[in-house]
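One protein chain is absent from this view; the other protein chains keep their places.
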Amino acid sequence: MTYLATSLLLYAEEGAEHALELSDGGLLAEWAWLIPIVPLVLMFAIVFVGKRLPQKGWELAEFSMLFVAVYGVALFVANANGGIHYEGSIEIARIGSLVLEWGWVVDGLSIMMYAVVGVVGLAVFTYAKGYMEGDIRFTWFFASFTLFAGAMLVLVSAPNLVQLIVGWELVGVASYLLIGHWWEDHENNAAAIKAFITNKVADVGLIIGVIIIGVTIGSFRFSDVLEAIANADSGLIQVAFWAGLMLFIGAMGKSAQFPFHVWLPDAMAGPTPVSSLMHAATMVTAGVYLLGRMFPLYQNELFAVDVKTIIIIVGALTLFLTGLIALVQDDIKKVLAYSTLSQLGYMTVAMGAGAYTAGLFHLFTHAFFKGLLFLAAGSVIHAVHSNNMSDMGGLRKFMPSTYWTFLIGSLALAGIFPLAGFWSKDEILDSISQDAGAGGGLVASVVLVVAIAGAFITAFYMARAVYLTFYGEYKGEGQPHESPKIMTYPLIGLAALSAVAGFANMPGIFTGFTDWVGARIIVMGDHHAEAINFLLAGAGLAAAAAGIAIGTRLWRGDRDTQAARDTFRIPVLYPLLERKYYIDDFYLRGIVNTTKGPIARAIDWSNTYVLDGVVNGVGAGAGFMAKIVYGGIDQRGIDLAINAAAAATGEAGEQLRYTTTGRVQQYAWALFAGTILLVVGFLIFN
Amino acid sequence: MEFSDWITDARNIVFLVIAIAIVGSAIRVVTSPNLVHAALMLVVALGGSAALFLMLGAEFVAWTVVLVYIGAVIVLFLFGIMITRAPTGRDSVQLDHERRWPAALVALATFVTIAWATTDSFGVKTISEGVVRAEDIGSVLFTRYVIPFEAVSFVLLAALIGGIVLARKDPEQ
Partner (left out) sequence: MIVNQFLVLAALLFSIGIYGVLIRRNAVLVLLSVELMLTAVNINFVAFGAFLQDELIAGQVFALFVIAVAAAEVGIGLAIVVLIFRNRSSANIDELDLLKW
């Protein structure tokens, strides 16, 4: 196992304000390898013995999440007291000069992720027990879910790019398994495959990027990569743009950036706890996490700074376009899904603007309120037995806990003071404006405007969701009732966190989060807010308030049907949004059907006629050659010679045998004659 | 040494006489149409060789030749001749092959080769006088040549047994 120096002081170009003394975390960090291992081990336990347990394996899953949550929070607190940096690793294999290691990183970024995965995971697992009650594959669900948790932890604890890819792919597998949990319905299968394949296409970029970096530097370790960046390694400088771009493409897949965003809405086919944990809080944040890990690559002038422009543009596009689609969704989970896409766009924009802290802070807060929103939506779906808001309405009376928690989550998401979303969104806006001043120029300024517009849209569609679901009269049948406590308590917990999590980073007042998440070997000197920028905060708040106000106007009132309430339609825009900009159609017709149809047929033709033709031709040719060799050369040539030799010998023998007359005296004569000849020969030649 | 010197040596004259006798009888051995005559001519040849041994100072060998060869071997031959033919008498046509010249050729070639080789090697070297005592032969035979001696006694034993086994009548009869 390797240890790093306990006290590392490294300065990025930005400034030295946050030079930290980093401890090595002591025993807590040394044993942190348990964090990914415990869920993985318990996953196997659930698979083998889960069905026989009283709670059918849920207790093992819950325990694993409890363990991770407690450990994660403990590390979080320790990190808050004083930055930790620790890297433990075990060498698995050596290929030439490349070393494959399994390890665990305990630094600010990883600790933040452990805590988020653990706490949100704990809430979701608890909730899921109630939600998945009586499900046809209860045990298997928790096994896959625990697998996911373990895989995500493997990803965020990876000290090198290879282990990161291992975790990356494993979460993809878990995602596939969980989205297709109810695989009896064909649509769920299609959604699972779509998620997997879209991710896989983007993963090409990831793998290429990792290969470029690994080969250039000779090591896959993050610490080696960051060191090479700090030392301005010339080899890396040359490839840095492409490496950075490729890694970002990989991140785009997992974090569902435009145009790889198409899988996330369809992934809502999976159970709601899955949507909450994976597709809101954790898995989709893996891309942002990767950008955070590799942050100096994008920050440093010599390296991949140009990629930042691409990042920020992609993020802005995602942010805006997907937010618009959320306006026309009837399915409540789809609204939240597009909202997630939009918020991921925010995080990407932050990363693209060089705002390490802002992006991660938004990841942090978003995990809480989006996770909460999904669980609350699940609670509603559980009560109403339908995903569509056109079947809902007036649930405020029947499900108060769900209503209040959903409301708190929505307000946090919209960015209303003093909830968490306000602080994190404000941080992002501030960072973008700083970037516009620092080097982002025109692009950053445009993006800033887009981001503020995005705040308006966010508030707008969330207001619609809240009013259509909880206000008015219930349009469905029967009486929906509140969900059981095992489902509502996690909601309350997450709501509390959504309320207070923002206080972790209040610029000018308390910026603990910046320090906590900046506890790494290279200090992430980034654009972060020194003090509250009241102008921007006000702009964001105003946009949100405007969205809520207009939304209230449009959707608060009741009508006879939900559809009548939802009549607000912008003519050309809304049909386009309903078809999701025809992107899915393009993918299906253009790419998928072309591949399945013409391309596959062409390849089949070339395989049968060209490849197989060549192979068969070679075979036939070989056969023909063999006949020639056998008939002509072998039989007539070589065999002839051999047979002739044999025949000659036989003939000679046939003739020579007449010398064996059987008469001793003739033999004796021959003996004597031969001897005399030999003697004469010796005498003459000696 | 000149031929005149050689011929005036008395021993050489004796040698010449004996040699002529030996050669003559040898020729009769191989050409005689009569079996018994052939055997008896061999006796003469052997006797002549014994005389030569005496001249060369090999008394023991000479008397051994007489005893063993003439005394035993020839008698054996005579027995053999008697056993293996029905009538005695002339059967000259049957005794020799028709074509004799290949054998004569080989015999001549052999003689010429050996004679030429020895003459070329030894020329006119002389033999010194000297009689070897039987006592010396005996002592050297039982000390330096004891192993060949024992081997030869095995050979004789084997020949003895083999002869008996081969020539006896079948046990069943």
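Just a few scattered comments:
Going in written order, the chains are labelled A and B, and every chain counts its residues from 1.
Rule of thumb we're sticking to: a contact is a pair of C-beta atoms (placed from the backbone, for glycine too) under 8 Å apart; a residue touches a chain by one contact, two chains touch by 3 or more.
It should be emphasised that the depicted structure is a prediction, and the values quoted were computed from it without experimental measurement.
Looking at A:54, A:478 or A:662, the residue that reaches the missing chain in the full complex is A:662. In the full complex, chain A touches the omitted chain through residues 657-658, 660-665, 668-669, 672.
Mapped onto chain B, the footprint of the missing chain covers residues 1, 6, 9, 11-12, 15, 19, 22-23, 26-27, 29-30, 35, 38-39, 42, 45-46, 49, 52-53, 55-58, 60-61, 64-65, 68-69, 72-73, 76-77, 79-81, 83-86, 94-97, 100, 102-104, 106-108, 110-111, 114-115, 118-119, 122-128, 130, 132, 136-137, 140-141, 144-145, 148, 152, 155-156, 158-160, 162-163, 166-167.
Going forward, only the chains that are shown with their structure count from here on.
The touching residues of chain B, counted against chain A in their complex, run 97, 102-103, 106, 109-110, 113, 116-117.
Against chain B, in their complex, chain A makes its touches with residues 665, 669, 672-673, 676, 679-680, 683.
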